[in-house]
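Complex shown without one protein chain; remaining protein chains in place.
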Amino acid sequence: MFNNVLLCTHGTDGAKKAEAFAFKKLEADPELKVTMLTVLDEDWRQMTGDDWLNSNKTHTTFLDHVENQMNEEIAEEWQRIKTSYPVAERAKFLQRTGNIAETITKTAKELGCDLIIIGSWRKSKKFSIHSTRMGLRTTMTNKDLHPLLPCPLLVVP
Amino acid sequence: MSDEEKKVTIETGDAGKGTTELSESANTEKLEERALSVFSSDRNEDIVALVFCLITTFFVLLFTKWLV
Partner (left out) sequence: MSQIKDQMPTLIMGGSLLIYGLIAKTGALLPVAKYLHTHKTMDLQVTMTLIVGCIAIVGALINTTRKPGTSKLDTFVLRPLGGIVLILVMAMAIRWYAEPLMKIISKGLQPTLGFKIYKVLNLNYVVLGILAGVLLTNTWGIPKFAGEGVKCARFVLKMGVIMLGARYSFAELAKLGVYSVFLVGFFVLGTVFLVLWLGNLFKQPKSMTGVLSAGMGVCGVSATVAVAPVVKAKSAEMAYTIGTILSFGIICMFVFPTIGKLAGMSPVQFGAWAGTGILNSAQVAAAALAFNAVDIETLKVAEIFNITRVLFLPIIVLVLATWFGKETGQKLSFKSVVIDKFPVFIIGFLILFFMSSVGLFSPPSHYKGKYIDVSYNDRSQVTPEEWEVLNTAMAAGEFSGLTPTQLEAVTNLVEQHQIAGNFEDRADKKAFDKAGRARMTQLQGVLAAAKAKQITLSADVKAAIKHAVKQVKKKSKTVVTLTDFMIWFFAFGLIGLGMQITKKAITQAGGWPIVMGVIAGITKATLSFFVVLWLIKDVVLN
């Protein structure tokens, strides 16, 4: 029914369910095109807060570090996916920087996707000292995402 | 996924088991600096701040001390 799927992931439990679902479909349907999208949140820029002592150069070094670090972590994440789902070799991997809802919908439009798959919302584990995750903790709200959608959205429970 | 696509190799440290490949088009946009400054360099900013302060001080002295 769908030919071109955009799978959005950032390594959380919810996103992992979405991965499992999408790769099962990919296994079943050899014609299906799957693109894995990981978004580097542009709000990293705000993380320097009210710092005014550091020079512009230090700020740039910091943001470069964030970007390299995120690239590494995203690459590790993809490695994990490729190891757990051999079929993922057929998928295309993509990384973008920007506002999350806007980037997802923009990418879907560019690639001509007919379905966007995301994980479902889960209770935040922010105060658990055992939680592991990468990047910023962000919840994308339906209010932000829905008005921009170019195609159907599938939320995997 | 097109096979012709160029790949770049990235070091991923211990957890990523060495290296991984990703498409060269992976990340095109960069995080831009939202610097707290309109100046091109910090030295310029500091020097202009100092000059402004000296001008302010001069005028304050002029109107509250030397001209009164």
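Chains: A and B, in written order; residue numbering restarts at 1 for each.
Keep this in mind: a residue touches a chain if its C-beta (ideal position, glycine included) is under 8 Å from a C-beta of that chain, and two chains touch if they have at least 3 such contacts.
Predicted model only: the values in this text are computed from it and were never measured.
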Next item on the list: Using the definition of touch stated at the top, determine which of A:A20, A:V87, A:L111 or A:M134 touches the missing chain.
Entry: A:M134
Notebook entry, point to check: If you put the missing chain back, which residues of subunit A would it touch?
Noted result: 43, 46-55, 57-59, 61-62, 64-66, 69-70, 73, 126-129, 131-138
Next item on the list: Kindly note down the residues of subunit B that lie in touch with the hidden chain.
Entry: 35-39, 42-43, 45-50, 52-54, 56-57, 60-61, 63-65, 68
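Throughout what follows, only the chains that are shown with their structure count from here on.
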Item checked: Length of the line joining the C-alpha centres of subunit A and subunit B, rounded to whole Å -> 26
Checklist line | Residues on subunit A engaged by subunit B in the complex (per definition of touch) | finding: 33, 40, 42, 44-46, 48, 51-52, 55-57, 59-60, 63, 66-67, 71-72, 75-76, 78-79, 90-98
Item checked: Residues of subunit B that touch subunit A when the two form their complex -> 1, 10-13, 15-17, 20, 22-23, 25-37, 41-42
